[in-house]
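This is the structure I have questions about; it appears just below.
Missing here: one protein chain of the complex. Every other protein chain is in place.
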Amino acid sequence: MQARLWIPLTVFVAIVALLGVGLTMDPERVPSPLIGKPLPDFEVARVDDPKDTISPADLEGQVYLLNVWASWCRACRQEHPVLMEASRQTELTIVGLDYKDERPKAREWLRRRGDPYALSAFDPQGKVGIDLGVTGVPETFVVDAEGIVRRKFVGPITRQQLRSEILPLVAKLRKSS
Amino acid sequence: MIPELGTVALALALCVALIQGAFPLAGAHKGIAPWMAVARPAAMAQFGFVALAFVILAYAFAVSDFSVAFVANNSNTALPIYYRLTAVWGGHEGSMLLWSFVLALWTLAVAVFSRTLPAEFAARVLGVMGLVSIGFLLFMLLTSNPFERLSPVPAQGTDLNPLLQDIGMIIHPPMLYMGYVGMAVAFGFAIAALLGGRLDPAWARWSRPWVTVAWMFLTAGVALGSWWAYYELGWGGWWFWDPVENASFMPWLVATALIHSLAVTEKRGLFKSWTVLLAITAFSLSLLGTFLVRSGVLTSVHAFATDPARGVYILTFLGVVVGGSLLLYALRGPSTLGGSTFSKVSRETLLLANNVLLMVAMATILLGTLYPLVIDAMGGGKLSVGPPYFNTVFVPIMSVLMLLLGVGNLARWKQDSLGRLWRHLRLALAGAVVIGGGGAIMLASDTFAAKTAMVALGLILAVWVLITSVQSLWTQLSTKRSVAAGLGRLPAGAYGMVLAHVGLAVTVVGITMTTAFNVEERLRMAPGDTKELAGYTFRFEGVDRVRGPNYDAATGTFKVSHDGQQVATLQPEKRNYMSGGKPMTEAGIDAGLTRDLYASLGQPQSGEEGAWSIRLYHKPFVRWIWLGALFMVGGGLVALSDRRYRVTRRRKAEAPAGEAPAPAEGA
Partner (left out) sequence: MTSRGLWLPLLAALFASAAAGAVDGGDPESMREFDSPQQQERYWALLGKLRCLVCQNQSLSDSDADLAQDLRDEVYVQMAEKGKTNEAIVDYLVDRYGDFVLYRPPFEPSTYLLWLGPFLLLAIGFGVLVVVVRRRQQALTQPLSEAERARVSELLENESDEDKRE
């Protein structure tokens, strides 16, 4: 008779424990299924030269960042100075993927604000974006020398992230390649 | 200066709440009358201070005092005054103040209307509510003070989230909070009963009106939320099983079970243990809802800006309050020995089954809502649990419940027999199958079988509940002499029950019809284009630019005609608020009892001049969803008007004349 009165309390304690654990996690972060897998292959035109193409094969042997951006994206403006700093002051190779954009606008954007990209790919219809699992811009992938995706950042990269997460990771990947 | 007064007011309220929490409970425990007597004045004082804080915050919004951070983050001088005032609860800090205000209001109500309760009991109830107040006031003062200053003072505020600049925002949160927080009263009653060791039908009779009123508000709040989403979000959805919606629906399910359980406890002295547990659970779910919305544990369109630190506080508070009360329940739970009995087939059994089903439904929704968290915690990545899951599991449970509801409408207390029930119900069953099934076949004959079956299920169940509910009045009548006299003599409670159950049937009809027969067309239209939809002709007249107080809008005009006659003009809007953010859609709706005509603007299209992507809808019976909720609220109101609850007034009226007070009714 007495025992069953303790059931509600037990159930409740379990729920609170779960919620407590939940507090330590971040529901916004949707992990990418690409991590640990090779970057999907693509071949698309360049932003600056429509006749020339880019593909991940061009970057084999290098550790690099693939940054998905667009000229209509507000958050990309936030991130841009960080990318400029990264490309100028460090040895970071950044490849840009211009997502669902118009060439003239993209070129103007890069001209006015600066071009942090070693290479700039143009994905006007977002097809590459789908292959990469892009849900919004900006997103940034860290790819190692064998072309395997190691990390994905959703949202604008902050200086803090650059210093404490990206650069160390890139250094580590470079050493092991 | 004035905002600081707000903080002071909250601090004073906290002090009073401390007194209100400590003294009456200790006094009731030790039997010290003066300590117990502190409860009422303390409750009144606490209300005074919290109300003062609330008024001060409202004032800060009214005068656009952007030195107050909360005002700066949620308001704007271009915002019309009524939205500036609504913005008081437009963000986390202000909504916590609303919580405290509503709690203080309920506490005041209990203090004022509890004079007929034994002093010890009343003291305990107010004491418990005081303890809850402490939690919320402390939370505000420690982590979420709405009166925090901002420096330097911005010239202009950020603005209230455009989604919230709507009449729905004016009424939905206060209604919902009245319901949510009202569960604290039931909670207080339950704890007071456990502490005092006295759990009798009188306790149930005292609790019932309070629970009914809170339940009414909760019903209205949930329905308003659904209605608001329907016209605000632009695609005609009315329920999304969003975690925060679930957080308000779960307490509603439990509160409904509580009302029914209280009925049994009052009438037959049974289910005391259940009733207490339900009261604790209902309030626990309210607190859980508060946690889910503010802690960042789950994402939701409703979620406030999340902050894990706040989450930790609320979780701890939740743990202490609910854990403590469940511990008390385990230690002091009423014994179920003795008491009346009832046979296997009886109204008691059916009500018990009803409550079990409601609890199972609640637990299922809880499972689905928290499951993504479980998976994530176990390292399984992200999972989304949405409408496909909830619809699949919820409908069967509710179907069984409605089936039993019909039987329960006619079942006798204490002892009944399957044979008798069958004799009385078979006509109703036949009627339901014929009308519901027939209706389904007529309406859905041109679609596939599964759809017809679903429509049939919904309609049959609804008609079944309808017939049996009205029939229950009839069977109570047949023992009286004339129909009119008999009808007049039925207690209000009986009518309330019928109205509420009919409300459920109406809602189910609405859900069934609109889900099955909703017609949608997504297309591109240029001015002059027309489209035929469900027998109506929609003619797009074009889009005009309009300027609102704090937004720019593109207003589309649609003329709708039926059989050559013009029946409606729809004016959907696409608004761009000055404060930035995504464009907001305002749907153009022609509301009707049997159908809604709905249009919303998408994007301007390149190509033809003035072309837009448009969505057009014909939604049959969608209003019935909220009409049913209105009936349910009405049912509660009617039930409240029952003579039983007027005893105090009669006594007071008669006493001055020197007559002996009338004997207490029903026990």
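Couple of notes before you dig in:
Note that the chains take the letters A and B in the order they are written out, and that residue 1 is the start of every chain.
The criterion applied here is as follows: contacts are C-beta pairs under 8 Å (C-beta built on N, C-alpha and C of every residue); 3 or more make two chains touch, one makes a residue touch a chain.
Bear in mind the structure is a predicted one, so any value in this text is a computation, not a measurement.
Under the touch definition stated at the start, the shown chains contacted by the missing one in the entire complex are A, B.
The chain not shown here is touched by just one of B:Thr143, B:Thr316, B:Thr349 or B:Ser579, and that residue is B:Thr349.
Touching the chain that is not shown, out of B:Arg115, B:Arg426, B:Arg489 or B:Arg522: B:Arg522 (per the contact rule at the top). Remark: the residues of subunit A touching the chain excluded from display are 30-34, 40, 100, 125-126, 129-133, 135-136.
Think of the hidden chain as still there; on subunit B it touches residues 234-235, 237, 240-242, 300-301, 336-338, 341-344, 349, 352-353, 356-357, 359-360, 363-364, 367-368, 371, 374-375, 378, 380-389, 393, 397, 521-526, 528-531, 539, 602, 605-609, 611, 613-615, 664.
Heads up, the rule we're going with is that only the chains that are shown with their structure count from here on.
Subunit A and subunit B have Cα centroids separated by 41 Å.
Per the touch definition, subunit A reaches subunit B in the complex via residues 1-2, 5-6, 8-9, 12-13, 15-16, 18-28, 30-31. Those residues of subunit B that touch subunit A in the complex are listed here as 273, 277, 280-281, 284, 291, 295-299, 308, 311-312, 315, 318-319, 322-323, 326-327, 329-331, 333, 335-336, 366, 370, 372-374, 376-377, 381-382.
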